[in-house]
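A single protein chain has been omitted from the complex, and every remaining protein chain is retained in its original position.
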Amino acid sequence: MNIVVLMKQVPDTESELAINDDATGIDSEDVKMAINPYDEFAIEEALLIKEKDGGGTVTLVSVGPDTVPEAIRVAYAMGVDHAVHVNDEIDEGVYGGADAFTSAKIIVAALKDIDYDLIIAGNRAVDGDNYQVPAHVAEMLGLPLVSAVVHQEISGDAITCKKLIEGGTATVRTSLPAIITAQKGLNEPRYPAFRAIMKAKKKDFDELELDDLGIDEKSVGAAGAFIKIRKLELAPARTGGRIIEGASPAEKAAALVKLLREERQVI
Amino acid sequence: MAQGVAVIAEYGNDGFRKISLEAVCEGKRLASELGQNLTAVVLGAEVAEGAAELAKYGADRIIVADDAQLKSFQAEPYANVLAAILQETEPSMVLMGATANGIELGARVAAKLQVGLANECTGFSLENGRLVATRPLYGGRVIAEVDIEGTPQMASVRPNMMKIEENEVPVEISRFAVDTGEVKVELLEENVVVSSKVELTEADYVISGGRGMNGDDFAILEELADLLGGAVGASRNAVDAGWRPHSDQVGQTGKVVSPKLYLACGISGAMQHTAGISTSNTIVAVNNDPDALIFRVADYCIVDDLFEVVPAITKEIRAIKG
């Protein structure tokens, strides 16, 4: 069983972000990066399948800038066998402004020479929060897609998944090759062991550029994206709020409920 | 020539989801500004009768795809049918609620039609007849204004952002012939849980208790949570004291929640806790101690006895709900 995992490196969810000078992207210098948490579920699940299977390879495919190799190192330490990094940070204009469609295009080109039975991706990336790369990849490759998977079982060339839907779960089945996306609850990703991280430093991975895949710069990045960013700004910070005054607890409660209804519209 | 606004409305167990009504109303607003029609689209089984309700909110046209095969939500057949509907009706923009289903469905259709889809939008404007959307990025830390390429432009709407307004208009209701197309993923079983206990991380309302609860009797919090259809959470202190189970713990080492309303009762507000609630829409804190750290992150602060305040809040809300 050969598995491909799609991985995206994103700014750490705890880090403070700053907007770049022309407000079209974040200032990425000095920002701590991390493997997209949902992709960690994907990596873990691929490793679990491989361990259960007793064979096969897990290949990581990631499109991103110069910092991606750090994430690949951690993925290797977790147990991933091989990695492909498509570095699209050739010039800032090309990297900035990528969207799900352009990313999927590059991923599909990178997958051309890779053998896989299953592709696992994260259900969403916590930077763009746009949920669409797997759908585009599935459409371009003509693969069945099961999203928001919280449990899976492979038997022969069929994969049965429990997935989240609004209000509950559904159990579905499809045949391989297929693409599934990992939802929170699928597994608890393992942490890398240090020795493994140091060994991973010497491990090779494929470093590709857009040219190597025959992709025209103009068809990706901001030029080729369906979602084009006009302007970004930081969300207003929570600065601490109002004291609700009142002569009695009942009075304060009444004042609060009124504010919650009228000002915040949460009731 | 593409024109008009289409809104995909989700019909749940007992009527349209609130978010779908919000999307319909927003769609109406946009359609009116464009001077064009609003078409509501409903997919499901035995939904035709209920679908008519959408006329109340301004739908000029309601297209119903009613078929037994569409009884349970499944991405493929729904996407196939919806794509067909859109290809026939040719709206210039399509809205839907950013529910789990809506997000999945939207992605499939956008990929099929090769158009842009902006998810979880918090607001829209029009420019030269084209939709411009505002949406959160980086877990809500950044707000973006985006253009959506392709026709129809697609967008999903974040809950609790758009106003619901009644606007009864004459409506044309039609049935769409359903052809679910090629379905590669087979549905084996569906488990839609109608549970009284709402999952903490998905709850719209979280009522949380800390050391100030002085014991494991969280009844007053449970009462309020039930009334609002929310869940009860706990701080690390309350869990460490053995008053609540670990699965109720909210915070860095517990669960991260993002409800509409987070009510922190008798919680001091150490950083580990506030890290678990920072993306909540509204945070209210009730604590006897005016210097409690929780007040630094709360939108509304009540310095008083929670054992008096919380029941009073419950009483107020009950009176409103009637």
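Should a chain be cited, it is by its letter among A and B, assigned in written order, with residues numbered from 1 in that chain.
The rule is simple: a contact is a pair of C-beta atoms (placed from the backbone, for glycine too) under 8 Å apart; a residue touches a chain by one contact, two chains touch by 3 or more.
Please note the rule applied: contacts and distances are computed from a predicted model.
Its record in UniProt calls the unshown chain "4-methylaminobutanoate oxidase (Formaldehyde-forming)", which is the match among "4-methylaminobutanoate oxidase (Formaldehyde-forming)", "3-hydroxyacyl-ACP dehydratase FabZ family protein", "ABC transporter permease" or "Galactose/methyl galactoside import ATP-binding protein MglA". Of the candidate positions A:M33, A:A46, A:I106 or A:A254, contact with the unshown chain belongs to A:M33. Touching the missing chain, out of A:R190, A:K203, A:R230 or A:R261, is residue A:R190.
Touching the omitted chain from chain B are residues 268, 270-271, 289, 291, 293, 295-296, 301.
Contact between chain A and the absent chain runs through residues 12, 14-18, 30, 32-33, 67, 70, 73-74, 190-195, 197-198, 201, 239-241, 243.
Assume only the chains that are shown with their structure count from here on.
Averaged C-alpha coordinates put the centre of chain A at 22 Å from the centre of chain B.
Interface of chain B with chain A (complex): residues 10, 12-13, 17, 72-76, 99-104, 107-108, 110-112, 114-120, 132, 135-150, 160, 184-194, 205, 228, 260-261, 275, 278, 281-284, 295-305, 308-309, 312-313, 315-317, 320. Interface residues of chain A, counted against chain B in their complex, comprise 11, 13-14, 17, 19, 26, 99, 101, 126-132, 134-136, 138-140, 144-148, 160, 164-175, 178, 225-235, 238, 240-244, 249-250, 252-254, 256-257, 259-261, 264-267.
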